[in-house]
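With one protein chain held back, the other chains of the complex are shown just where they sit.
Now for chain A:
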Amino acid sequence: MTEMKSIVDFGDYFQEKYFDNYMIRYFQYNVREPSKILYMLNNEHQDEKVEEVYCLSKKIWQNIVEFDNRSNKRRALRVSHYKFLFESIDQQLLLMNRIAERETNWIIYPLFVLARELVKVTSHVTKILKMSPSYIERCARSVHRSFTLCLNDRNPIKDENRRGGVYMFINLEFKLYHWLENRDMIKNLVKVVKSRQEDRFEPLMPCDQSLCSKYNGQEVTYNYYMGQYYGCIENDYESAFTYLNQALFGCDTTYLKQMNQILILLIPFGLLSHRIFVGNQLLLQIQNEHLKRDKDKKESHGTHQWMCQKYYHSVIKCFQTGNLKKFDNILFNREYEIFFLKNGVYVAMQLLRERVLLRLVEQIYEMNDKTSILPFELILVGMKVQPSDDMESMNELECELACLISKKLIKGYLSHGNKCMVVSRTNPFPKHTLTSLK
């Protein structure tokens, strides 16, 4: 017995103002199931634009089927196919944007799915077929229109207002601006949102109260991008830590790769902002779980997915022990250097160096029976435990200690004449306390 085909009237959605999985699948060209669903459009009383969207979709689908049936997919064929896909989906998004302008917020998610489809095609066009980055710019312009029609909705009825969709389109824009390597666009986007959130009369709701609270995958993505923005662009590690910590705990645990990607940023930012570190247990767990799944699937994704454990294990260790020499070796190791550069944490790692020194001084203080006077000579002895060619001079050390004191990481003062540091009797190495991080 053959399975019954569902018949879906595409026009119904717009007349009755709702969406369901069939409508979502209508725009997901890679997962559409034509054998199970028949889409049609009742011509009566239909809107012209809806009809155009429908016709474009038919053409797109036809093209996909034809392309899939071709045995020899030469580059020229692939290029023309994806060019067609880009142009048609871009046109569809343009039409849907116009339709959405007069609709309430029911349309946001389907609109987002369509916009994401365009981003996917853009990715294929520019990354696999290596075509001009102007496609990314065009895609960004269309997505930005969806973003604005959400942001500028003045509908006073809260349940209908489209503003809750803002963050989902921001995620797509973040992605596109990263591809364009355009930090200014990212900065502008964050600035616009921030100013709207702080608006006196109509403040924009925060992400966790927007539509993202329903689509938590998007909330995690937003928190990741914001954390990356604050940590890698603004060097504001405190804010970065808050966003990334939220992203990590909101992440579904089946997504090990994403958890690992969050941790790559979170670990150094956590060390810098709160002087706390991730226990080795979770890192090992992620790595082991990943290896297990790889084995089950009988495939290997290479080492990149659990890099976190590999690259940060010794960094965290240096932090705990104050092993400055080893930390310097890590910073100068070419493989590690590339890893830090690629992930945008190079500056953070450079800043972490002084925190390792801080830990060393703290260790020496404790081993010296917590005597409040610490001669520079004694600290230098500690630094020379694992000798190096470029021994630090006393003057250099004095400068570095002055930095730590000025940043309030050490409570104390330096005596240049007596060549020593005098630390406070109470809490000489203050730590930022943690409040409700989970």
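In this section, a contact is a pair of C-beta atoms (placed from the backbone, for glycine too) under 8 Å apart; a residue touches a chain by one contact, two chains touch by 3 or more; residues count from 1.
Rule of thumb we're sticking to: contacts and distances are computed from a predicted model.
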Revision key, fill the gap. Taking the list "Phosphatidylinositol glycan anchor biosynthesis, class U", "DNA repair protein XRCC1", "26S proteasome complex subunit SEM1" or "Sterol-binding-like protein", the UniProt entry for the undisplayed chain gives the protein name "26S proteasome complex subunit SEM1"
Check your understanding: Of the listed residues A:Gly11, A:Gly165, A:Gly231 or A:Gly270, which contacts the missing chain in the full complex?
Key -> A:Gly270
Review point. Any idea which of A:His178, A:Arg196 or A:Arg353 touches the chain not displayed?
Key: A:His178
Check your understanding: For the chain left off this view, which of A:Leu204, A:Cys232, A:Leu248 or A:Leu397 is in contact with it?
Key -> A:Leu248
Point to revise | Contact footprint on chain A, counting only the chain that is left out | key: 127, 175, 178-179, 214-218, 220-221, 224-225, 228, 248-255, 257-259, 261, 270, 274-279, 281-282, 285, 304, 317, 320-323, 326, 334, 338, 341-343, 359-360, 362-364, 367-368, 377-378, 381-382, 384-386, 431, 434, 437-438
